[in-house]
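Pasting in a structure now, in structure tokens, and then I'll have a few things to ask.
The complex appears here without one of its protein chains, the remainder shown in place.
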Amino acid sequence: MTTNEIHERLKAKFGDDVGPLSEPKMDAFAVVKADRIVEVCKHLKSTPGLDFDYLDDLTAIDWPKRNVIEVVYQAASIKHRHLVKLKVEADRANAVVPSVAGVWRAANWLEREVYDLFGVTFTGHPDLRRLMLPDDWVGHPLRKDYQEAGGWHGINNVRESSLVELKRLDDVRRAEQAAKQPPAPVAAPAEPPKA
Amino acid sequence: MDKLILRRLDQNAEEMILNFGPQHPSTHGVINFMVQTDGEVIRKAVPDVGYLHRGIEKIGEIVGYPGFMPFTDRIDYVAAMTANEGYAIACERLLKLEVPPRAQWLRAISGELTRISSHLVALGTMTMDIGATTPFGYGIRERETINDLIEELCGARLTFNYCRIGGVAFDMPEGWRDKVLKFLDHFDTFVPEFDRVISFNEIYVKRLANVAVITREDAIDFGLAGPNLRGSGVEWDIRRDLPYGAYPNFKFEVPVGKGFVGTVGDCFDRYYCRVLEMVESSKIVRQALNSLPEGEVMAKVPRKPKPEAGEATGRVESARGEIAYLVVSDGTDKAYRVRARTGSFMAMGVFEEGSPGLMIADLVALISSLDVVAPEIDR
Partner (left out) sequence: MAPPSQAAKQKPRSLVALTLAIVLALVAGLLGAILFLTPATKPAMMDAFIREVLQRDPKTWSGTSLVYAGALALLAVILLTFGAIISSLTIWWELRVSARMQSRIGLNRTGAAGLLQWLADAVKLIFKEDLIPDDADKPLFRSAPYFVLAGFTLTFVALPFGQSLIAADLNVGLFYLTAITALIVVGIMFAGWASNSKWALFGGMRAAAQVISYEIPAGIAIMVPILMAGTLSMQGIISAQGGWPWEWFIFRNPAALGAFAIFFISQLAEGNRTPFDLPEGESEIVAGYLAEYSGFRFAIYFLVEFGNVWIMSAISATLFLGGWQIPGVTAQDYVTALGGSGFPALGWWGLQAASMGVFVLKTLLVMNVVIWLRWTLPRVRIDQMMDLCWKYLVPAAFTMFVFTLLWQILVDRVPVVETVSGGVLFGAFLLTLALFTRQTLKNIRLVHGDRIDLTNW
């Protein structure tokens, strides 16, 4: 099935909850309303003819200018060899999206990754906790306005260049050695050897 | 600090909670498993990843389109060429570039050679984990030759940075074609030797047959990719089903798990699919070398490409499964978002459900049969 046909069928079933196909037509996607995404995905998976049983990717893109985080869903059908791409727009300040982990178990880890790196909460997820980063990490790194917290549990994450650091250590050591020895007496100028 | 991961395990006085990793010879990289065991039998094994997280996707937003290519090597350094290729395809779709045919053929040749090399490492480490150290040495011996060949081609042995946006970096040197054909002649006698040494060894078969069976429906539902998916009986290969590059011109089989010595989808099936894939890759390289078109190897690409705003996905079949790059552009010369979805990442999802009832030795067999590498998981 082509992308247009899939989109037509989705529009037929869900009406306005599924937005129009995007331009350009390469890798076209449709925006779905957040509260209908689980039903749309269930429909995609279980309808004969669509049979999207394989979740290819679930990720997010942060658009601070538009104040949304887009959660991108890409699904494939092994039987019919077609693909579909959907997006859900979540508010940046309070990003909450229903979880599709009940539809495809692959979404379990993918949504955990999006939660970890973007801060999107997926309601209904069986085990929503951070994936890559430690449990007590502050912030969501892949957001465009992420500021590093300047270290974690005392481990610094900023380091000056080695040349600068070694020079500084050298200067410190030289100062210490100079402080230990008394200043050397100024030597008298050498006499020219008598002929 | 009590880690949240412990919530997934029942803390029970009679059962041990062990850390399997992160420094462990068998976890194929820096991965930690929290394993709750009753003696030798595992109640639950929960993976704890992130030890190799380098923020590659964030770096993609800083370095610009051509600058990200070396980072794709580091996403999967065991089979780096195909990782390069995926990103190149995604960027070429964004820039609407036509890749010259010679470059596509060279991508296929070098990609298949790295697939062989990656499978040699995967199979070698798998046999080493099961206890037989000799086949690993044989595999590394062959891999050295492949590394030498690719070093002649592009100058690097592990992280190649060979596929560039618009083509490949260098053309094939003089005499390289004959060297590759000579290697393939030798390699075709190597795979039966490998089979004789270990594949159908009684102890090896008993260790892997009927262990950690992943059914067809489970494999598709968990989003497994590559030999993991095909080992469970699903015929899905991006090279054949969503073709790209030069692959429509080659004839090759796609090995699928059939329950060679046990059930469909057990560890042995995934193992043997990789062995058969090496044979197929060798066939593809031969066909490619015999039909290599003339021409240039690089399209005309500006120094700092500035695609128009949009998104594109580039999919390749890497040794560990499908790598799908999603590249989002906002019109400037730096990517807005780069996303790499790798096969090993999806494979980690099966552990929590697939591990109860396994023994520790079986957990090792499962990890190595899924061929996970830590950089692909954590990026």
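Order as written gives the chain letters A and B; numbering starts at 1 within each chain.
The rule we apply is simple: a contact is a pair of C-beta atoms (placed from the backbone, for glycine too) under 8 Å apart; a residue touches a chain by one contact, two chains touch by 3 or more.
Computed from a prediction, not measured in an experiment: that's the story for all the values here.
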| item | value |
| --- | --- |
| Visible contact partners (per top-of-document touch definition) of the missing chain | B |
| Residue touching the undisplayed chain, where the options are B:44, B:143 or B:207 | B:207 |
| Candidate in contact with the missing chain, chosen from B:98, B:148, B:241 or B:353 | B:148 |
| Residue, one of B:192, B:331 or B:356, that touches the chain absent here | B:192 |
| In chain B, positions touching the absent partner | 16, 18, 24-26, 39-40, 127-134, 137-138, 141, 145, 148, 179, 185-186, 189-190, 192-193, 196-198, 201, 203-204, 206-207, 359-362, 364 |
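Definition applied: only the chains that are shown with their structure count from here on.
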| item | value |
| --- | --- |
| Rounded Å distance between chain A and chain B, as computed from the means of their C-alpha atoms | 22 |
| Sites on chain A touched by chain B in the complex | 24, 26-27, 29, 53-57, 59, 61-62, 72, 74, 78, 81, 83, 85, 104-106, 108-110, 113, 117, 127, 129-136, 141-142 |
| List of chain B residues in touch with chain A within their complex | 1, 3-5, 8, 49-50, 53, 55, 57-58, 93, 218, 220-223, 234, 236, 241-242, 310-313, 322, 324, 326, 328, 336-337, 339, 341, 345-346, 348-349, 353, 378 |
